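Note that one protein chain is taken out, while the other chains of the complex remain in position.
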Amino acid sequence: MSIEQLVVEPSQVTVAPRRSVFGKLLRDPQAVITMAILFIIVMLGIFTPWLTSIDPNEAQLSAYNAPPGTPGHILGADQSGRDIASRLLHSISTSVIAGLIGASVALVIGTVFGLIGGYFGTKIRAGTEWLFNLIMTFPGLLLLILLMPVTKGDYRATMLIFGVLLSPGIFRIVRNLVVGVKNELFVDAARVSGLSNLRILARHVLFVIRGPIIIATAFMIGSAIGIQSGLAFLGVGSNTVPSFGAMIAEGFGNLYVQPVQFVWPSLMLGLMTASLVLLGNSLRDAFEGVRPKASRATRRPVTVITESAAADDALLVVQDLAIGYPTPSGGVREVVTGVSLRLEAGKTLGLVGESGSGKTQTAFAVLGVLPPDARILRGSITLNGRELLDLPEAKMRQLRGREIAYIPQEPMSNLDPSYTVGAQLVEGIRASSKMTAKDAKARVLELLARVGITDPRRTFDSYPHQISGGMAQRVLIAGAVASRPTLLIADEPTTALDVTVQADILDLLRDLQQEMGMAVLIVTHNFGVVADLCDHIAVMTDGTVVEEGTALDIFRNPQHEYTQMLLGSILEDTVVRTDAPSRPTTEAVS
Amino acid sequence: MSEHFLEVSDLRVSYPSRGFRRPPVEVLHGVSLTIAEGETLGVVGESGSGKTTIGRAILGLAKPSGGRITLRGEDITHAGTAERRRISRDLQVVFQDPYTSLNPSMTIGDILSEPLIIQGTSSKDASKRVRSLLDKVGLPSDAIERRPREFSGGQRQRVAIARALAPSPKLIVCDEPVSALDLTTQARVLELLVDIQRETGVAYLFVSHDLSVVRHISHRVAVVYKGDIVETGPAADVTSQPEHPYTQRLLLAAPVADPLEQQQRRAERRRLIDLQREQDEQAGAVA
Partner (left out) sequence: MILYALRRLVAGLVLAVLVTFITFLLLSTSFESVVRSILGLAATPESIASLTHSLGYDRPVLVQYFEWLGGLFTGDFGTSLFTSQPVAVAVTARLTVTLSLVATALTITVIISVLLGVAAATRGGAIDRISQGISLLGYIVPGLLLAIVLVVVFAVNLRILPATGFVPFAENPAKWAASITIPVIVLVIGGIASMTAQIRGSMIDELRKDYVRTLRTRGIPTNAIVLRHALRNASGPALTVLSLEFISMFGGSLIIENVFALPGFGSYSFNAALQGDIPVIMGITVFSVMLVVTVNLATDIANGWLNPKARMH
């Protein structure tokens, strides 16, 4: 896990303990208000018989279009003389029932099939997938109307069908989650212990899906209420069932006579729908936590530059570099606390440390590709005497790909999956030097051959998912050295590769360095790689360099105790297990 | 009579391939190995070699398409769920990724007691055992109420080890248990595994891509290459004087942590590669 992930993405785990979800909800004003509104509305619906004794369908011709405030009709009466307040209250139950039927049908069908489709083998999964594709093909509202002769306008039957039509959404969510969880190692561990499928589903899987389901339910209830209102508006369904949609239709017709008739049902409907949507959003925030924020893609980090050192003829000089990130509580957390390095032209410097030491952050700072919320608190980075930290993005971009190059750690995720390998390399070359497309292509083919790819033309036309990890790394190396850079920064270039491939890549890097005279800054945690490639070493921990020197000195004669401890942890080549297999003891642990 | 605790004979595993009617892809082409009680067998290979599949087949997470796996003489090749429950008293697992091998929504206490409760242990006994397990792997007992995300990678791996130890198994399949850990943590976790073996006499099937790790903990080593075991033998021999060309390449490819020695090894590797290429060409010319 890199530092970036720690700060920008709070956790890889999206499940929060039971207690704090509800707690979070209670602390969110949006959630509290919407829940209160919905609660009040539902209560009004439940207590309707006690709140009004007027029959919602009872037409009193004398009250024809009565304005609000008429005695006996607080909110007035509609054009048939029916009491509006009574109709409003009764409509609440209609909407609530509609919402609940639609949502629960969708929930039950979608969840059950989602669990089945996600957990069990491919044939079952394909079958359920096909079934729900079928359901999704039905054009919703249209179908409900078309089936009017069948449902005879009963809104409950209609909502049932609507629930079926809504279920593919839930199915997809549940199925994707189950497939995700099913492949997790903790489910494997449970299977090893002999947990039955049912218990695994119950114990391990259901918990993960409850969040998204609850969120989807809120939205689905809103959706069902909306559809039912729409249908009632169109006149589908029985006249004797009061509903907001019907009231809105009547109000719409009476807009010039008594506009207020339109207002009451619209307000109620709008309130219910809005509350459900906003509650759904709050639920999502409570369950899934902070979502990544949008921010300027390429803002230069806020910088405080120290005086650059007196002329140093080294190629790259980093001085007292400090990088920090803002914490949720408003402070700044330093991840690099004052790093100084120097790298001479044509030499190799190994930046060694364990995870969290800040070595990758330092490398990114040199390239100018730190994440947008990074802050450079102090320090200076000079390349050939030129200060990099106060360069505007446009100038920095000119350096990248031309004088400073980068090889990433994980080859596959660093190639754009939608373009061929060749297209990406050509684009990179043309961004840093003026070449025609034809010349760029020729150069790329040349480079691919140079980095040891056996069939350059075929690789050129391949997509990233069609080539192996080792080949992908060679491609990335080709892209990096295309412009013969003076400084190459390699971030754990062999960590993700097999050991035999690793050795070949190290050979390649060494050859390229000798051929082009590049200076190489290699970030790694592997001392073997360092021993293979590097002239100099800098050891980092906790954001700072604790020791540096020539490779030979550091390996043979480490001074700092951290370096000594690190080197001591390396498993010696000569140590082999000498004790014989143990005789099993009787229950050793009481 | 088989005196081996675990015996794998001619194991084959195939996976269905992507196309509509394409034949399945065979990942293991008939591998055989044995593990005695209290012994560590290291299984080393690169990605795609099938080394992890061997472990998964033994654990029942991958279906064998041929061959036999016997545990204490009993055939467990196609064991069902109920049998697995019984077998898990003797056979457990520690996975590679400490971040996804523990259910993030369960407490450490629940995670550790789950294998015990399945076996029918009462929750009182399970609690006691959980405490002693935590002690054994060097974690504080207040971890019981906490969740995995509050712990570091190394600590989580200790929890995974404790979970594996819960039913006092005789064999633990360790699938790259230290690959995701830092250098210093790696060393400590390996020490822990060796100590536990010395104390309890548990056997390990230790799968890894790292020869130096395997060398450190194994009594015997098996080398896997493209679905076949190409070499087996005592750890000392296989990891310093290997006979099979692939093992030789593997050994020389791993860089050694000393500049001058690494220079030598590089030269040796170059020589070996040239030699092997000549041999291949001669063999090709003759054929």
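Side notes on the structure shown:
Here the chain labels run A and B in written order, and each chain numbers its own residues starting at 1.
Quick note on the criterion: contacts are C-beta pairs under 8 Å (C-beta built on N, C-alpha and C of every residue); 3 or more make two chains touch, one makes a residue touch a chain.
None of the values given here were measured: they were computed from a predicted structure.
Put simply, the hidden chain is in touch with A once you look at the whole complex.
From the options A:V257, A:A431 or A:M516, the residue with contact to the unseen chain in the full assembly is A:A431. Listed residues A:A106, A:L415, A:I505 or A:M540: the one in touch with the omitted chain is A:L415.
Taking the complete complex into account, A:M148 is the one of A:M148, A:V179, A:A345 or A:A449 that touches the chain left out.
In the complete complex, the residue from A:L88, A:I101 or A:L367 that touches the missing chain is A:L367.
The chain omitted from view is touched by exactly one of A:G99, A:G401, A:G422 or A:P456, namely A:G401. Residues of subunit A that touch the chain left out of view are 8, 133-134, 137-143, 145-150, 226, 229-230, 233-234, 245, 248, 252, 255, 262, 266, 269-270, 273-274, 277-278, 281, 291-298, 367, 369, 393, 397-402, 404-406, 408, 410, 413-419, 424, 427-428, 431-432, 463, 465, 476, 479-480.
We adopt the following convention: only the chains that are shown with their structure count from here on.
The geometric centre of subunit A is 32 Å away from that of subunit B, both derived from CA atoms. Residues 11-13, 15, 17, 122, 184-186, 188-197, 204, 207-208, 354-355, 469, 498-500, 502-503, 506-507, 525-532, 551-552, 555-556, 565-567, 569-571, 573, 575-577, 579-585, 587-590 of subunit A touch subunit B in their complex.
Listing the residues of subunit B that touch subunit A in their complex gives 16, 36-40, 46-47, 59-61, 81-88, 91-93, 95-97, 99-105, 114-115, 118, 129, 132-133, 136, 147, 149, 160, 163, 165, 168, 170, 182-184, 186-187, 190, 194, 197-203, 209-213, 215-219, 235-236, 239-240, 249-250, 252-262, 266, 269.
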